[in-house]
Structure formats: C-alpha cells, structure tokens
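With one protein chain withheld, the remaining protein chains of the complex are depicted in position.
Coming up: chain A.
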Amino acid sequence: MNYLQRNRPRSPIVKLSLVLLGLFAAGTILLFFLSGPVISLVSPLWRSETWVGTRVSGFLEIFRTKNSLISENARLSERLAALEIELAAKAPGLGENESVAALLGRRQEEGGVAASVLARPPQIPYDTFIIDAGSRDTVAAGERVFMSEGPLLGTIADAFASSAKVRLLSTSGEKTAAVLERHGIPVTLEGAGGGNFRVTVPRETEVSVGDRILSADIAGRLVAVVGDVAMEPTDSFKQVLAVSPANIFNIRFVLIRP
C-alpha cells in the first residue's frame, strides 16, 4: 500500500497564469491593432463634450453677474499669456534668420493645418494630445505640431481618418536635439513628463533661469525655457530643468506643418 500522498496539483496558480496571459494577449491586440478604431469611436464623444460644455457655460453666463467679471479676468489673463508666449517665440535675431534662410534658398514656412485639441493632460496620463484633424485633412504621421503662437510642441505619432495623436516633446524619455540660445550650444532635451524637460550641460556652460532653448533646425523655434539650474559643487555637469512655453493642461488649438 502506498502511504505517500500525491502533491495537490497547483491548478489555481496555473489557471490564474493562463487567464492573465490570455488577458495580456487580448490587451496587446487591442493596443497594436485596434488603437485607431477605438479613437475613431470615442472622438465623437469628445467633440460632443466640448460642444455641450461650451453651450452650458454660455447659458449659465446669463445667471452670473459678479462671476462674469471673474471669467472675463481669466479670459484676459489667458490672452496675455498667449501674447507673452508669442513674443518669447520670436527670436531676437529673427531678421538675421530670415536672411540666412533666403541665402540658402529656404522659404520660411507659413500656414499649416489648424486643429482643436479634443483630449489633453490631465485627462491623458501621458504627454500626448488627441486632435480633431486626421488623414482626411492631409495630416500624416511625423509632421510637426506647433502652438498657434509659434513654439514647437511635438510630432504626430499616429494619424487616423479624422483625428490624430500628438506625441509631445516633453514625453518621458523622448530626446530632442536643441540649441541653448545664449551661446548657440547644442544640447539634448530629454522629456521628463508634464511639459518638463531635463538637459545636462558641462559645468562651465553659462546658463540662467529664463534662457530660451530653440529647435536645432534652421527655423530655430522656441521649444523650452530654462526653469531651474541644479549643480552640486563636486559635479562635473549641471542639471538644467526646463519647461515647455505652452501650458499643456489647457491648450486648445494647434497648427500642424510638414
């Protein structure tokens, strides 16, 4: 007679592992292949949310007296911030850039496709936007996205029929070639999320809060503004923390250019 007991089969763990694997596979398929259809399905809901929000806030304005002054104040503050960004985006030597571009036979780019932002942080936990222009509006993956005031924001990650996903330059881990305007020093901007960037420069590099960081191309678009400089006495490098000139949490319109 055999008194040795068999081990109980580990069926719960095997079962759990199989179910999790199945879920993972289903989720991977959703992520890789169904991203576009899902966004196309949800886009009308975001558009209607914007439409309803505009109508409701317009209707409620009738019942507000003191609050209308507060909202007017907020609107004017927003307009002031936009004008400040536009001013900051204009490089001091803009005339010089234009003549260099003309010398090289390069036209300054104008125009572009305008789009409204359907979803943005903090609704989105990543540094991405969903915009309401897609391949039907000649938007394609890889095209650059700008604020209407001029600064460069990011690139089109995916373009669908009537919407597109914008990947911001401040996406965590995203590396962008840029130029520190002060002495024209080439740097690499590394996205830190939330509209923030990190730059590492040698200790001797002169950099101050408020310095502009421009794109490395001939147009020299504003990409970030230095917010803080951190350095220990024993460090060989400085950690420069920069912020996007755009408030990515309430941006409403963007421009897309090739």
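By our rule, contacts are C-beta pairs under 8 Å (C-beta built on N, C-alpha and C of every residue); 3 or more make two chains touch, one makes a residue touch a chain; residues count from 1.
Criterion: contacts and distances are computed from a predicted model.
Considering only "Rod shape-determining protein MreD", "NADH-quinone oxidoreductase subunit J", "Lipopolysaccharide transport system ATP-binding protein" or "Sulfur oxidation protein SoxY", the record for the omitted chain gives "Rod shape-determining protein MreD", by its UniProt protein name. Among A:L20, A:A74 or A:V209, only A:L20 touches the chain that is left out of the view. Of the listed positions A:V38, A:L83, A:A140 or A:A177, the one in contact with the omitted chain in the full complex is A:V38. Although one chain is not displayed, chain A still touches it through residues 16, 19-20, 23-24, 26-28, 30-32, 34-35, 38-39, 42, 45-46, 49, 119, 121-128, 130, 157-158, 165, 167, 171.
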